[in-house]
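Take a look at the structure below.
Partial complex: the chains shown occupy the same locations as in the complete assembly.
Letters A, B and C mark the chains as written, and numbering starts fresh at 1 in each.
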Amino acid sequence: MVELDRILAEVRDGKLSVDAALKLLQPVKELEFAKIDLDRERRTGVAEVVYGQGKTAEQLLALFTGLMERSRRVLATRVSPEAAAHVRRAAPDAVYHEAGRLLSWARSGESPRGREEYVAIVSAGTLDQPVAEEAAATVEALGYRAIRVRDVGVAGIHRLFQSLPTVAGAVASVVVAGMEGALPGVVAGLVSRPVIAVPTSVGYGASFGGLAGLLTMLNACAPGVSVVNIDNGFGGGYIAASICRLALERSGVADE
Amino acid sequence: MVELDRILAEVRDGKLSVDAALKLLQPVKELEFAKIDLDRERRTGVAEVVYGQGKTAEQLLALFTGLMERSRRVLATRVSPEAAAHVRRAAPDAVYHEAGRLLSWARSGESPRGREEYVAIVSAGTLDQPVAEEAAATVEALGYRAIRVRDVGVAGIHRLFQSLPTVAGAVASVVVAGMEGALPGVVAGLVSRPVIAVPTSVGYGASFGGLAGLLTMLNACAPGVSVVNIDNGFGGGYIAASICRLALERSGVADE
Amino acid sequence: MVELDRILAEVRDGKLSVDAALKLLQPVKELEFAKIDLDRERRTGVAEVVYGQGKTAEQLLALFTGLMERSRRVLATRVSPEAAAHVRRAAPDAVYHEAGRLLSWARSGESPRGREEYVAIVSAGTLDQPVAEEAAATVEALGYRAIRVRDVGVAGIHRLFQSLPTVAGAVASVVVAGMEGALPGVVAGLVSRPVIAVPTSVGYGASFGGLAGLLTMLNACAPGVSVVNIDNGFGGGYIAASICRLALERSGVADE
């Protein structure tokens, strides 16, 4: 739709039939229960990502393999080991990241994208690590590099200082924290790159399923913090990866 | 009521009349609009504290001078300069602390209590200082020593380290913070004495009038943090003062 | 970090190598999934406490025994009987407090700290007792004395008066209450020492998992009440223990 004027010109010049133009403007593959957005990789750099939770293994398989037809990389989140196994019987070169519950596939020949840049995945406590792993696996499945910095919560703030050069050197940090959620604000006060905060539902009582940490992060005093949904490690990793892609492109590292 | 058996025994032995016993058990001064709790200083170490907000200057005057009759120290919070002036016309030796909006009075001859111990009043930002001043003035009006540590919010965490010896040496810290409210958890990870956290209503948007900071503090990972109501500097100072009194008593410093 | 000037001076004077200085400033034991904060006992008087919920028995074991290497007392909360048994196979002198779900260990030779002072653990109803037990077991595991006062909720307020001398004599009270949560405010009106209020998730309907009681406690009219998170018996016990330690130190009772 972005290129509407070009398409109209080609139609006028007879280079493009009306039907072909319509198809270009409606790039959708119809399944019985879904419409796959085949144009998204061109628009956004990443093909539609399948949200696995609540979907049957059959639905997952149909969506995943449907996307494989036209995409360079395919990603599904919140995939159970059973569903992953089901898809991998049809797509044996798909890879399952168990800790992050991600299923990913890259077209053969797709090499990892540039290694010169990396994203820091910082987590506050042991219990925050599954969400942090979802973030890290997302970054890696999209072809970029992630470095994990673990267990540096503010209750022992000196643990963070030790890892600070790693965090400061990243193009962006995904900072994952439950309970009080104070870590992203502290990190943002120490580094110059964007901090994407991911609250987790770890905690009890008045943490209200992660709401307390979410509010903490939205109210961070240090600028440079933006927030994604509770437990949304994928979302955090996705944004960090898009910043990494920008940095690599500007560095002249071709995207494959 | 605590001494019920002694009172009953004295009644039995004729040492105490029934009327006198009843009075002891009902130590209340009746005003038209209030019942002053004259026994509280004996029970809790501090006379009833007058909450000034919403009260007329006349009511404040009646309560304040009513308490002066039987107490060693009297305290009123959230007192406007006008109301303070009104009371001070009748009680010229009362003292008004403008920044903390406290009015206090000590019976002539009441010297400050021991200076060997102190409370640290730690505030995160400039805008949190009125609440911090209420806490500090409360500590001082109750006869104890307060040391103020200002503007050490987590967005520039190294500012806290500079003042850490002061904070670590206090018998208790009152830590006042708005916005994200992360400071008390960081302090509690660095010192061994109790941290009383006071959220402030400073902030905007999703701070919800201090709720965000309140939740942060309740969910602090570091143990040792307890929380009082939003903007309740008085409450924080009161508890710290009671810990200070305990330390002084145990050190053998007589309470006047 | 507190002793930064001393460390720098020793480096200057050649008494301390740069590597040793760095180590002192970064006192962390690295596990694969966690960084143990080995300096915390020195800083705060209590070693890092392991939050057991959500951790595997293996993780618990690694953290618990990791802490035992350099600490005098080690504590883990919310530990299931199974996980406790797992740890105790490796650390047979660890003790499991079933009602409070705490696992604790003290270095051989660590005698209980002074018995002259005690903490009162006051609970409102039968159903609040597991949280009260967590508080009491925490106090005891940290080496202090706890006296339990049970079932004195405000619906039968005279039951409290009977136990008032016990409560008034404590250095601090942990007051545990569900449903309406009114007990801490009543207690604080009757005693002179700090009251740490612990709301519990006991209740139904509009108790909202303990939120009602939490709000009640934050809004207590009587000063002297501070609040910890819902069901956080450990947090309440920890603070009371730190007040007890202060009183004992000031009384000249050496900490072991």
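In the analysis below, a residue touches a chain if its C-beta (ideal position, glycine included) is under 8 Å from a C-beta of that chain, and two chains touch if they have at least 3 such contacts.
All of these numbers come straight from a predicted model, not from anything done at the bench.
Here 3 of the identical protein chains are placed; the entire complex in the file holds 8 of them.
The rule is short, and it goes like this: only the chains that are shown with their structure count from here on.
Greatest Cα centroid separation from subunit A: this falls to B. Averaged C-alpha coordinates give centres for subunit A and subunit C that are 39 Å from one another.
One finds 49 Å separating the Cα centroids of subunit A and subunit B. Residue numbers of subunit A whose C-beta contacts span two or more other chains: 125, 155-156, 205-207. Residues of subunit C that touch subunit A in their complex: 1, 25-28, 33-35, 37, 39-40, 48, 51, 53-55, 59, 199, 201, 209-211, 214, 229-232. Remark: subunit C residues 1-2, 4, 40, 43-46, 49, 161, 164-165, 168, 171, 188-194, 196, 214, 218-219, 223-229, 234-236, 238-239, 242-243, 245-248, 250-251 touch subunit B in the complex. Residues of subunit A touching subunit C in their complex: 125-127, 129, 150-152, 155-156, 158-159, 161-162, 202, 204-207.
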